[in-house]
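Submitted below is the structure of interest, expressed as structure tokens.
A single protein chain has been omitted from the complex, and every remaining protein chain is retained in its original position.
By letter and in written order, the chains are A and B; residue numbering begins at 1 in each of them.
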Amino acid sequence: MFERLSVMLMKEFLELRRDRWAMFRLIAPLLIQMLVFGYAATFTVHHVATAILDLDQSQASRSLVSHFVATSRFDVVDVAKNQADITRDIEEDKAVIAIVIHAGFARDLENGRSAPLQVIVDGTNSNTALIALGYISQIVAQFSADQASRAFSPRVGTVPPEIGISLQTRPWFNEGLDDRWFFIPGVIGTLTLLQVVSLTAFAIVREREVGTLEQIMVSPIRPFEFILGKTVPFFLIGLGDIALVSTFGILWFHVPFIGSAWVMLLGASLFLLAALGMGLLLSTFSRTQQQAFALNFFFVNPFFILSGFAFPIAAMPKLLQWFTLVNPLRYFLVVIRAVFLKGVGIAVLWPQLAALAVLALAMLTLSVLRFRKSLD
Amino acid sequence: MNARRLFALAYKETLQIWRDPRSLAIALLMPLMQMAMLGYGVSLDIKHVPLCVYDQENSQQSRALVDRFVSSGWFSISRTLGRQAAIRDAMDRGECIAALVIPVDFSRQLATTGSASVQAIFDATDVNTTNIALGYAEGAVAQANAQIAAQWAAAHGIKPSLVGQVDLRPSTWFNETLDSRNFIIPGVVAVILALVGAQLTSLTISREWERGTMEQLISTPVTALEVMLGKLIPYFVIGLVDAGFCLVSAVYWFGVPFRGGIGTLFTTTALFIIVVLGIGYLISVRIRSQLGASQIALLVTMLPTTLLSGYTFPIDQMPAPIQALTLVVYPRYYVTILRAIFLKGSGLTDLWVPLLGLTVYAVAIIWLAARAFRKRLD
Partner (left out) sequence: MNEGTPAIIAEGLTKRFQSFTAVDRLDLRIDRGEIIGFIGPNGAGKSTTIRMLCGLLRPSAGRASVAGFDVEHEPESVREHIGYMSQKFSLYGDLTVRENLRFFGGIYRVPRQQFAERMRFAVAMAGLQGREDALVRTLAGGWKQRLALGCAILHRPPILFLDEPTSGVEPEARRRFWDLIHDLAAEGVTILVSTHYMDEAEYCNRIALIDRGRLVAMGTPGELRGHRLGGDLFEIACAPLGAAVQLLSGTPGVVEAAIFGDKLHVVLGAGGTSAADLPRLLTAHGIEARLPRPISPNLEDVFVQLVSGKQEERAAP
């Protein structure tokens, strides 16, 4: 069997080498995508376009405005003259946030009344809006505390600002809250899944369409050998992909890699087997390349979106959460992020690794069975 | 261009689509399936952040603080821990995203000095979730503080606050409830249509090359423009049906507010479909093997439309070179247009910028595709 297998392998690699562009096609898009998506995928909110209308023009109101100007979170794009300007800024997408300080703001503060501060948010992008609102309330809280401490020393009868609980926040594993650290491992897994599944799905359908599959099948080769011969090259390509983009992520984007390379290799191998199984399975369901292509789109996109790549699985409805249980990318993302950022080992990651192994085994077995049947 | 030939081509293409019910079913069902999955799956609203609590004191006051976290609705306690080291373990295992550590002298400090500090630890692997959870935690603490301040003031016999507080009154426009679904679903529609469109047309030409029918076709007097229109017209109809499915389910199933005009929606959608079909066709013309064409189609559509169209990741937050790059990611225009039509009720004149982008795109693609089609074998 090894003889036949090695002949199959030789053929696959020969075909790959003949294709002068193959190596270029395999590697270049991967690196370019890694570069672009590494920069593009971010939820960080910086430089929110902000319009300000200060109708009070007092020391207090100017102080509040300077609090906004001081942070890089907000870019003041328009100092408006009247409410109509503000409305137009928001409606025409010039500003996402508008802050309106009404006349009498300082007087209200002086007199111990609550001073209303109007903030208009373009809620179209709810995530940005939520995070920006969070920043605004922090700034306002800071401003209030500053005002209070200024007021506290000369006066008696106010609550000192330090009264109460102070929350000390410790973001572990990613102290700088750099969300590139979160997305880059995700991009690595996604790119690999995309490439491996589509390569595999097409490889067999193509042989079927061109007619070489029939030719191979009349030879004494067993389906198992054929599938192995088909998948081993893609497995190696996949491992190469992961190594390449991981190195790129570490060297270019400075994502820390504090875990063990062996755990990564184990996780990557199991993940690739599952991805190969998925590609093979898709190929057994398609008779033409057109269908393989459509199925690819049909499955890979949800697998990518519903993997926890960007959208927390916990935020999905229960039904979809169950669906993610058969998604190899879901487990691999946990593994790859944990290895990169947390440095944990098999003792912690065994449930994910076991799930990947089960998925790989199930998909490969199923595709061999289906493949055999599809030949009859 | 000749109407007779165009009709013959379009009719032939329609028959071929009709004869392949499997592909037709995929073309019509795929958008709905994807709508269901992505519409529900793409959500950033984390409702219950799993929280581990290590309450070293376990006093009435410390429990009150924990209750504040839980009653805010944003946290749910996944575990109560007995030692500091267990936090790391629980986070490694993904049992919690946040951990609240209350020191052993929490209530004593509060009673004597009026202030105390607690620690909130986050698994910051997922930065966005952490940011949101951080906001929630600060909100819960602020609520607790308001009460503590009031108690302190009462205990010291002073009127609460002679210094006025700033009363933050946010008003949210367009997406009043800040429901991420209203923001994401229009984007999902755009992305699905971009994917389906490319999938529909990107193999139409390469398939004919591989089957040999193209050689027969180009030995006849047909023109490049006739071939293109003959191929695209039937798929345009399918694309419109798909768009109809997606948009109707966005409004009636997912309940995204629709404030714009049907005419605006139809015009812009038709334009967008022309662009996506044109892209697929261009790929198909340029690359003669189905394998190559599909690889390129996957490459230029799936990830760029998801990551660079602004449907999840805001374009204005990307570095300038990447922002420039998004100008060629055609779904970004349609994402902007759909959101504006749905949430803001914008009309065609308000949308002239993205419309111009799409129009330029459509013209360029059609021109390129018509030029790229060669009635030659070499």
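The rule we apply is simple: contacts are C-beta pairs under 8 Å (C-beta built on N, C-alpha and C of every residue); 3 or more make two chains touch, one makes a residue touch a chain.
In this text the structure is predicted, and so the values were computed from the model without any measurement.
Shown chains touched by the undisplayed chain in the intact complex: B.
Interface note: of B:22, B:108, B:288 or B:375, the residue touching the hidden chain in the full complex is B:375. Touching the chain that is not shown, out of B:20, B:138 or B:316: B:20 (per the contact rule at the top). Touching the chain that is not shown, out of B:51, B:133, B:218 or B:291: B:218 (per the contact rule at the top).
Residues of subunit B that touch the chain left out of view are 2, 4-5, 7-9, 11-12, 15-16, 19-20, 211-222, 375-378.
We adopt the following convention: only the chains that are shown with their structure count from here on.
Inter-chain spacing, taken between the CA centroids of subunit A and subunit B, is 12 Å.
On subunit B, the positions that touch subunit A within their shared complex are 20, 22-23, 26-27, 30, 33-34, 37-38, 40-48, 50, 65, 88, 91-94, 110, 114-132, 134-135, 137-138, 141-142, 144-145, 148-149, 152-153, 158-180, 182-183, 195-196, 199, 202-203, 207, 210, 290-291, 294-295, 297-299, 302-304, 306-308, 312-314, 316-319, 321-322, 325-326, 339, 343-344, 350.
Per the touch definition, subunit A reaches subunit B in the complex via residues 25, 29, 33, 36-37, 39-47, 49, 64, 90-92, 108-131, 133-134, 136-138, 140-141, 143-144, 147-148, 151-152, 155-160, 162-175, 177-179, 181-182, 190-191, 194, 198, 202, 206, 209, 288-298, 300-302, 304-306, 310-312, 314-317, 319-320, 323, 334, 337-338, 341-342, 344, 348.
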